[in-house]
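The complex appears here without one of its protein chains, the remainder shown in place.
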Amino acid sequence: MRHEIRFSGYGGQGIILSAVILGRAAALYDNKYAVQTQVYGPEARGGASMGQVVIDDEPILYPEVARPDIYVIMSQQGFEKYGARAGEDAVMLIDADLVRSRPGCRCYEIPATSEAKGALGREIVANIVMIGALVTATGVVSREAIERAVLDSVPKGTEELNLKALKRGFELGERA
Amino acid sequence: MRHEIRFSGYGGQGIILSAVILGRAAALYDNKYAVQTQVYGPEARGGASMGQVVIDDEPILYPEVARPDIYVIMSQQGFEKYGARAGEDAVMLIDADLVRSRPGCRCYEIPATSEAKGALGREIVANIVMIGALVTATGVVSREAIERAVLDSVPKGTEELNLKALKRGFELGERA
Amino acid sequence: MIAPDWFRGDRLPHIYCTGCGNGTIINCTLAAVEEMGWKRDETVFVSGIGCSSRAPGYILTDSLHTTHGRALAFATGVKMARPEFNVVVFTGDGDLAAIGGNHFIHACRRNVDMTVVCMNNHIYGMTGGQGSPTTPPGAISSTTPYGASEPAFDLAELAVAAGANYVARWTSYHVKELTKAITVGMQTPGLAFIEARTQCPTNYGRHNKLRTVPAMIEHLRSHAILVAKRDRLVAEGEPIPEGAFTVGELVRRNQPAMGVRR
Amino acid sequence: MIAPDWFRGDRLPHIYCTGCGNGTIINCTLAAVEEMGWKRDETVFVSGIGCSSRAPGYILTDSLHTTHGRALAFATGVKMARPEFNVVVFTGDGDLAAIGGNHFIHACRRNVDMTVVCMNNHIYGMTGGQGSPTTPPGAISSTTPYGASEPAFDLAELAVAAGANYVARWTSYHVKELTKAITVGMQTPGLAFIEARTQCPTNYGRHNKLRTVPAMIEHLRSHAILVAKRDRLVAEGEPIPEGAFTVGELVRRNQPAMGVRR
Amino acid sequence: MSRTEFMQGNAACAEGALAAGCRFFGGYPITPSTEIAETMARRLPKAGGVFISMEDEIASIAAVIGAAWTGARAMTATSGPGFSLMMENIGYAAMTETPCVIVNIQRGGPSTGQPTRAAQGDMLQCRFGSHGDYSTIAITPNSVQEMFDLTVKAFDLADRFRVPTFLMSDEIVGHMRERVTIPDAVDIQRPRPLAEGSLPFAAGEDKIPGFAPFGSGRAVHVTGLTHDERGYPDTTDPEAHDKLVRRLVAKVESARRDIADYEIVNPGAETVFVTYGPPSRTVEQVMRDHPDDSIGHLRLRIVWPFPEFALKEFPNAKVFLMPELNMGQVVREVQRHVDQPVVSIPKIGGELHTPAELVRVLEAHR
Amino acid sequence: MSRTEFMQGNAACAEGALAAGCRFFGGYPITPSTEIAETMARRLPKAGGVFISMEDEIASIAAVIGAAWTGARAMTATSGPGFSLMMENIGYAAMTETPCVIVNIQRGGPSTGQPTRAAQGDMLQCRFGSHGDYSTIAITPNSVQEMFDLTVKAFDLADRFRVPTFLMSDEIVGHMRERVTIPDAVDIQRPRPLAEGSLPFAAGEDKIPGFAPFGSGRAVHVTGLTHDERGYPDTTDPEAHDKLVRRLVAKVESARRDIADYEIVNPGAETVFVTYGPPSRTVEQVMRDHPDDSIGHLRLRIVWPFPEFALKEFPNAKVFLMPELNMGQVVREVQRHVDQPVVSIPKIGGELHTPAELVRVLEAHR
Amino acid sequence: MKLVIDESRCKGCNLCVLVCPYGIFREGTELNSRGIVAPVLDRPERCTNCRLQALYGRMLCGVCHMICPDQAISWVEEKPFEPHRVEVEF
Partner (left out) sequence: MKLVIDESRCKGCNLCVLVCPYGIFREGTELNSRGIVAPVLDRPERCTNCRLQALYGRMLCGVCHMICPDQAISWVEEKPFEPHRVEVEF
């Protein structure tokens, strides 16, 4: 099954890292294939940043994302630029506090940033919360895989915090 | 009739200028066609300089000199590099004082440099003496044409000297 | 107030990051242009490639956004062909002093009558923060992960040695002084080189313990010492404070110049 | 006597014109190399394109005759990859300061541990005598038929501003001083830049009232003033003689350098 | 009226530029092109123009483009190594639709190669040497007279199509002296001015925008980034890029017939020489020495855009023979367009094919 | 043993270089190649190598060539504008037979164009972009794994043939992340050493001289001028030039079969896609989605020297379809070599052809 | 005269807050529609340019306008803040 997952938000939220972690989880720990891509350039600076992952059980030939089936949106601008045209059969996870609009497709509101700021105490892990929610809400990769990928990718000393954020995300995703 | 004339000597003798003057005479004043070429580059510096002219009644298509039929040689090195392989049916004018060797073809010895130094008082016009001799010895261009070409080409104030040198050349060439 | 009609309003906001000093330096330059009373139709902005070099694209005059490092060579063509134009070059430390170093010294040597404003942020900003020829030794960048090991240029000193008639240095903090320096540079026949040190919060500050825009501005403010003060310290045998750089006018002279309005 | 085995004997006589000073400067450089006791197998000569840049082709070591202006960039690669090599660059004023100006200032900035000998004849010799960035204003060349109108570089000053650890200037007349300066340059870690002013009788002298080789040498001799003397004149407020240029050591310092033998 | 001179090809090129109204020359000397710069240095100041000796070839073409944007006709001249250095800014000129003329007096390459010997080794470089897709115009004179005439033409084409235009000559033609007739004045066609209300990079049917040089009061923004019709950068939209670059290519390629300049001899021939530049003279010599209707000659005065339709003007052709002073460059283009065998006759080292050499090839191929 | 990573193409390229023993990197940043330099800056010092940030791309390749002559495996990486600037010294490397690797992560051109979007617009430039005639090797990976594997291969080919070798990748492959397997060690083939008594530029049957890097005590003179077998300039003798340049071209071109690296699917097919780089993945996708023996695929991993014989491996081919991320570049080479119609499927702007687009073309052409 | 921050341009760098000698700006707290937190005019009545530009006929102070990298600060003609409402507290 081919999945195309798109992440968007603003610079500094760790959007690209989220995409890399997801791709890593699939490719290294879930025995799947993954291609991760992203948007570069000055346009990606002030405005919305965007990263994508294709995940498949078969080798991925055509590597571009044509029509994402899963969206993770963490800013209003990100929604407008990269989420607004989501297909009806897509699924979108939205950071409820940062995105005012809602898409036409199925949509899970995840309070990732407020959770991160609040219960977890560090806004910076909001993206990890989102990833957790994504995993349980869509099952696109396994929990174990994403855990290992998160641990690979975060700075030394922050492992525990990130795992906590991830688990919190799992819960939010399950409930969604 | 296609003529291919080659001049050689050392730098400072005005070898290239001789070729240009001859070409000019043919192309502008004798109603013929002429292509002048020369050797460039560091190799042309210390050693022998060389200039060539093709003269024809018809437009000159192939512009390179394949086998000169007329040579004007003003130094020993010039002879060795550019004159020694002259064909048997060629004609060579040689500055007798500066070239020790003699070719296998018909050869006119012209004491151009000693004439220039001596009777004319300026070594620098030796090449003009040679040109004069060339014209009367071979008839490749007319006297009038070469006169006008010389006048076009020499520095202001030296016209008389050069004309004198040319005339002296005519005489030497006639006698040769 | 800088008249809004100097800007291509439809292009704003520009692409610069939040807190990037380039926008400030554009302001100062346009204030100087207004001070000079230059007409829009006779003023040409030229630049190379880099964040800084995007500046002409926001100014409503004829503008030539060229290839990386070559702004001064293009500008030389513009100015020599039409000396009646006012030519202003925007450039960055990479554009001017890395790939463009040769055109820099030659424009100074020829002393072509134009104004060169270099937004020196000590980094290649546009490509994401690699070390440039002005990155201070020890500084962290994506190509100097263990701290920069190459000595850095003093751009203003180089301009002096190469022959520019007017050379000054200020920072994006010193908006009034910078405006004044650019104005005097524009008034001086020959090449005026104004180095404007500025903050790149995105690619320089973050990695070098200057995490906020105010921290970067404060760093610029506190490490700038006036040329006169430096000279005094030197004369008195006092040490120059660690990490300090001179600001002010480094040279104003009247050597032969090219392309001066006929 | 310079040991004949430093020369590629089968390549001599070289292509230089009669009386060209380049051959003299090769002698002085090789004398310095002998003084240093460098081994042939560990010494690499690098050059760009020009008459001067043909020099390595006559020296019996590994030698890299590169593209016009780029010698210093190639040499940087050689030296950084193998710091144990002794790297000497021969260059001309055109090769170094026209097309090669950027590599010049960057090599000085990096202070790469090598020796750069510039044969400055104030002209592009190889291409037949066009004006170069060191052609003195007013001088006649084939591209300045009405007299050069551009200001000229002072190459040694530029090297100082750009950061070289050792900078000196002499001429092809001053064979002993030049040899000594090159030797000291070789001994100094970091980049040593030695400008050797020299005669191009073919393309410079002829057009500038220096019709003979001795006249050119005499011109070099008589217009050279020692740095110390210049400083004294300046200090005393005395005028510097018309057309004079300084000779001697301009700088010898010990700033951080790259590629120093480990 | 006109005057007749015995002149070097390079000098004739400079005279052609002056006659065409060229008033800016930025250059850097290189054998065998230097005489062009030297002539311009002597003549331009007296013609009210600017000669400037730039620090290198990159700066030379940059200054030329800068000058061109002030509305001046502007030119530079170089040879292989300098031409290679110009590649980046040639792409910039193509992208910004800057009318300017670049002369390449070709010499033996690769690299420093043979500085004083002729070659035609840069013919594919002038077509493909800068990164990305673009199209320009390349002209190949074979005589001193053409050095004059075709330089004039180069300026007209550059202005008309707003492309950097190449005069691809070589050491033979650049250094030879021949008779040349120089008219007192030549017709000049400057670019169509930018219409009131038009955008500076918007083009009509001919795909060529009007030109508003600096100082016209139009506040034109010129950039080498992918841009919209206003000239503003738009670097991420695939359509913006597609639209711009396709137009840049099409404005030249679709005008191929219009730009084409060639001569055809013996269209009924079975064996057809295809030439450009000085090898055409050897072929002409062979055809004069051995008159024969079965031998044809297509001689290109403009190589790029390639006039493939001209090949069709030899309906009976059985074989095409292509002598070039390189290892076989433009012959590749011929091979793409015809089904007949195409024989490359490469020659490198600096000398023209001799008539005898071509006669031998001729005999082998019919 | 080996390790598996999820890695960016550019990083994989750097890892490939390190694995191949590259110990010198001289570069200048440019999107979208910069991550290669950044990875080398981090990794080389720890591997005992030298990373140096040069003042521009001209200096970068110059330093690389200088380092290569000390015997180090050396590399630089760039994109279009920087590649254009390297053209002169690429010719020098070819002329002096310097083994080195040049990576071009292609982006949209011409000029500054689209810095962050993919293209294959420099494929003819890497073949013809420097002045004069020469031949080199150009490799075109289509995945992150190939960025690793083919970088290793590039170094081997560069050493074996003593040519500058190009890794012609693009923004898509350079920036994408995929799984990559990195072996603990790779086999390395260094140049054959110069035999005792041999001249440094004299070659035997394979046309490739032995290599005596600086410090070998052989006093090698390296020059970009036309030179004899000793390496000494000989710039006016046509034969010296002919001999040298023909050998330089022939050592690569005559080894075409040896160098070739391509994949063939369905040799019996009538409709044949020819691809290189990432468009090959779209074709593979189409062929997986629509299995059909009448559709064939020739996928080149090495484009230059062009393996024209590979086209002959489709004896039933009726039409060749060539999708490229440019206006049609390598397709010109295909057109030279086959009699069948060859359809160029150009796409510019930064995106791959979609499978649907290729399916449409397929339907139109059979 | 009235100082306005153009919220379609401001990127929220707070340099104006830093440099204004009269402290008229305060860092904002709310994300605006562009996702940016623009500063707020805390004590605009202290702005010397607002008050005195009309009187002197030229720009006064204006450092916020000059340093604003985003060309977001300008003055519009409007009912001036009443001078008598100013409390000068240096």
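Which chain is which? They are A, B, C, D, E, F and G, in the order written, and residues in each are numbered from 1.
Going forward, a residue touches a chain if its C-beta (ideal position, glycine included) is under 8 Å from a C-beta of that chain, and two chains touch if they have at least 3 such contacts.
Since we're looking at a predicted model, the values are computed, not measured.
Interchain touches from the omitted chain, evaluated on the whole complex, reach B, D. In the complete assembly, the contact with the undisplayed chain comes from D:179, out of D:134, D:179 or D:246. Those residues of subunit B that touch the chain absent from the view are 10, 46, 75-77, 98. Of the residues in subunit D, those that touch the hidden partner chain are 1-2, 4, 7, 12-14, 16-24, 26-28, 31, 172-173, 175-176, 179, 213-214, 217.
In this text, only the chains that are shown with their structure count from here on.
The pair of chains sharing the greatest count of C-beta contacts is E-F. Between subunit A and subunit D, the centres computed from C-alpha atoms are 61 Å apart. Centre to centre, using the average C-alpha position, subunit A and subunit F are separated by 36 Å.
Chain centres here are Cα means. That of subunit C falls 39 Å from that of subunit E. Among the residues of subunit B, those touching two or more other chains are numbered 39, 41-43.
In subunit C, the residues touching two or more other chains are 13, 16-18, 54, 67, 99, 101-102, 106, 126, 133, 150.
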